[in-house]
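With one protein chain withheld, the remaining protein chains of the complex are depicted in position.
Chain lettering (A and B) follows the sequence in which the chains are written, and residue indices restart at 1 in each chain.
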Amino acid sequence: MTEPILKVEDAVCAFGGLRAVDNCSFEIEAGTITGLIGPNGAGKSTMFNLITDMVPLQSGRIFFDGHRLDGIPPHSVARRGVARTFQIPGELGRMTVLENLAVVPEGQIGEAMFTSVFAPGLVRRQEERIREQAREVLGLLQLTHLEEELAANLSTGQKKLLEIGRALMASPKLVLLDEPAAGVNPTLMRNIAQTIRDLRDERGITWVIVEHDVPLIMEMCDRVIVMAEGKVIANGTPEEVRSDARVLDAYLGGVAA
Amino acid sequence: MVELEGIILHIGSFLVIAGIYAIINVGLNVHYGHTGLFNIGIAAFFALGAYTASILVMPPPNPDLYQQYEWGGNLAFTLGSERIGFDLWFPLVLIAAAAVCAAVAYLVGSITIRLRGDYLAITTLGLGEAVRLVFTNEGWLADGTRGLNGIPRVLDGLVDPHWYDFVFLPLVLIVLVVVYFLSQRLAASPWGRVILAIRENEDTAEMVGKNVFQFKLQAFAYGAALMGIGGALYAFAKHSITPQAFEPFFATFIIWAMLILGGSGNHRGAILGAFVLWAVISSSQFLPGFLGDPNLRLAVIGLIIVVVLLVRPAGIVPETRTRT
Partner (left out) sequence: MVINTNAIRDVIVSVVGERGFMVIERAALFAVGGLALWALIWQLDLTVNGLLVGSVYALGAVGLSLVYGNLHLPNIAHGDYMTLGAFIALFVFGSLVPEVWNENSVGPFTFSYTLFIALPIGVLFVAVFAVVVDQLVYRTMRRRGALPGVMALTSLGVAIALRGFIQYIWGTEVEHFPRESKKFLIYTVDLFHLQDVLVRIPPDMIFVSIAAIVLTLATYLFLNMTRWGKAMRAAADNEDLARVTGIDVERTNLLTWVIGGGMAAAAGILFATGQGQLLTISGWKILIPLFAAVVAGGIGNPYGAFAGAIFVGVVGEVSTAWLEPSYKPAVFFAAIIVLLLVRPNGLFGQSRS
């Protein structure tokens, strides 16, 4: 068994009296695709917010690649190789689709005021490479024709794809996808699922996916973690989870309520 | 002929002041139009730039005229602006004014810039008031409410003082052009792209690994530096400054009106807005009859702002995204 790339230990996060995430622990192995499922309000998105430090952890620890991840600013989390998408797309509305992607890569020399003014040649050469990379990602997501469109004008599904594109642009080790399939046409989603598997195999990217489309998760994931009311109630292969009585309970309970 | 001369002189002074407002407006556009920082304390940097420049170049004070002002006069003497010659000092003074404003912005920003939009706005308004009150109350610094008079002119003696505006005008325009191209290049660079991303969605910018706090600080300091340069030019153009010149109405709100009028998010709009609004304000004194009443003029200016915002809410030149 390989060293886990992400390790969550006894994570707790409460808003007011409500424990959105309550003593959660789990490990994610490098080079796997993990589904994170559970009824509404189970704490899945909050879990993502905790991992990326958008919301402070109240107790517990999170390790990524052997280093503590909690307590550092979100942009540092991103720089260590964790990319995420938002459930409600966080597109940069009054910027073009291409710009939305080109802004992502780190280490752009043109991001320093001094070099962007006094070394335009260097900046331009790097910029060309970044644009090439962005166009490649757009091709992968079948958004090439929308390159010059303002992101605000995209459909919800296209915005979701742009979210995934942004995550890919970061050359991440771990990607957290928050409901990537909602609003995306199913055929395209199948292609994207294939792309995700390819990227795992070719670049060794690890994926954690929150999704309500349970059949999709069962089909594409190596492992599945089930959360309910802030707790992890099951963790195993899709087959194991499918036959877990507690999971059925949680879902049926959710439906009944 | 006398009338024609009057008109030409008026146009000269109009262009100088409008050009200065345009420079400050580009700074505001960096703050609000590009980064989304709600700065209503332009007066702070306007005043700091003007006073920094004046204090650096003022000759040792004449005790009859300046009773309390001691600090700045000695400073100019110590630094030897006399010996080098003021004309050569001019660009250095502009840079010094910019540097002081950038430093103050960086310091203040590092405390307050995390605050949400409206709350940041009120702290900048407070900064503007605080700066003005310091120059009003601390007589030893710049002679308090009496202000500084007889600020030396750059390239003095070339023409009759009467026509001085036409000597100063090219300098203002050169600075404006430099500021414009510098800001434009920055806006089109990856730095400008991150700044825009922050305006559009801070969370997204943070999540793709951008240090939002640092970028905001940089943009805040850069915009403040431009405002400082505008302030320094203002001091030289007016030849004298008092703290009252930096009350929020003319030193902050009019500039905001210029930006929104011209079209925020677009440096060309910002510059155009400054010239158009200042043309309206400064030419309204020529209105005939009862319309020439200063109070009615004020009312008309207010109505024009309202009507323009109603008719063209995105400004005269809306933000365009033309990048290759």
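Note that in this section contacts are C-beta pairs under 8 Å (C-beta built on N, C-alpha and C of every residue); 3 or more make two chains touch, one makes a residue touch a chain.
A quick note: this is a predicted structure, and the numbers were derived from the prediction, not measured.
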Seminar exercise, completed: Across the complex, visible chains touched by the hidden chain are B
Problem set entry | Among B:I11, B:L115 or B:A188, the residue in touch with the chain that has been omitted | B:L115
Exercise. Which residue, B:Y164, B:F236, B:W256 or B:F275, contacts the hidden chain when the whole complex is considered?
Worked result: B:W256
Exercise. Which residue among B:L133, B:V159 or B:I174 touches the omitted chain?
Worked result: B:L133
Exercise. If you put the missing chain back, which residues of chain B would it touch?
Worked result: 32, 38, 107, 110-112, 114-119, 121-123, 125-127, 129-130, 133-134, 136-137, 214, 217, 248-249, 253, 256-257, 260, 264, 293, 295-306, 309-310, 313
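By definition in this document, only the chains that are shown with their structure count from here on.
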Exercise. So what's the Cα centroid distance for chain A and chain B, whole Å?
Worked result: 44
Exercise. Taking the complex as given, what residues does chain A use to touch chain B?
Worked result: 52, 54, 73-76, 78-79, 83-84, 86, 90-96, 99, 102-104, 106, 108-113, 116-117, 120, 123, 127, 150, 166, 169-170
Problem set entry | chain B residues touching chain A - in the complex, by the definition given at the top | 182, 185-186, 189-194, 196-197, 199-201, 203-212, 218, 222, 265, 319, 321, 323
